[in-house]
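Written below as structure tokens is the structure these notes are about.
Of the protein chains in this complex, all but one are displayed in their positions.
Right after this comes subunit A.
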């Protein structure tokens, strides 16, 4: 009966799970053109500077970093006559110092490259973003996961379209403590504590929300991220900072389309990919593609800390006890000294670096400045 059930389960899971997924390497496309990418927005808040990055597209298989566009002219123009020239910082980054803007003015970006091409965006309305009301979390009943949600509202009912980005940081400890290390073929006391690390991740998922179909501009419990306890992020302390952007309808449609073509295609019932470029066009050659969506506004952000103590700590055992010579010879990862009865020099208990060195898990031993 059990076998039959599991057989049925296989069949059912096939139905439910869209089958299995394998890696796929497409035939190489070699003759792709390079197109300009205009990334950034005009920060109209008056406190922070605005940054625009100019890079070029490249082949999917190209592992090099993206080529920047240097010495270009980046200008933001208002429809009431104001113009702002960005200054080049380097590596394709252009900056405009904080300043006050006329919020009744619409803005567009104009970029002139050294290749004598000019790119111009549509006019966009600066969008005020209401503050984030709260970031909440909910632990699953079986303590196997945690869901983080966001709440916000605009009493003026004007924002309507939202986008969120987040960055998560978590502190974690290793099960084995290393007191010694080998440096220059000598065993010394460990200089740096490698038992506790902080790791930061910025997932690329595009998170969007809209209240256009609601009577009030209220976002309640919009999901931000789902964290399984098995990820190890929730054992000690976890922090998330969420950045909230108010969007225009065009902006929302752009990000929505971008999410659809780059994040959710492939399922049988997902829509097919299409070419999403943005609100910028090349004025010198209408056939030339240009990527990016220019917008103006002030983002809001909020950070929370949690210590839900979810998940199971990694369990590890020491590996061996070695003499000094053997330990140095093997460049072992040392935990503690071991003094055998009557011994004049200590032996060393060694372990797996994966159990004692938190840097092996992708983290950093530097305590982030915002960490309490």
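Some notes on this structure:
What we mean here is this: a contact is a pair of C-beta atoms (placed from the backbone, for glycine too) under 8 Å apart; a residue touches a chain by one contact, two chains touch by 3 or more; residues count from 1.
One rule holds in what follows: contacts and distances are computed from a predicted model.
The chain absent from the displayed complex carries the UniProt protein name "TonB-dependent receptor", chosen from "Phosphoribosylformylglycinamidine synthase subunit PurS", "GDSL-like lipase/acylhydrolase family protein", "Glutathione ABC transporter permease" or "TonB-dependent receptor". Among A:100, A:184 or A:274, only A:274 touches the chain left out of the display. Considering A:95, A:190 or A:220, the position touching the chain not shown turns out to be A:220 (whole complex).
Think of the hidden chain as still there; on subunit A it touches residues 5, 7-16, 18-27, 29, 32, 35, 37, 39, 53, 55-60, 62, 66, 142, 144, 165, 202-204, 211, 213-216, 218, 220-222, 253, 256-258, 260-263, 265-277, 289, 291-292.
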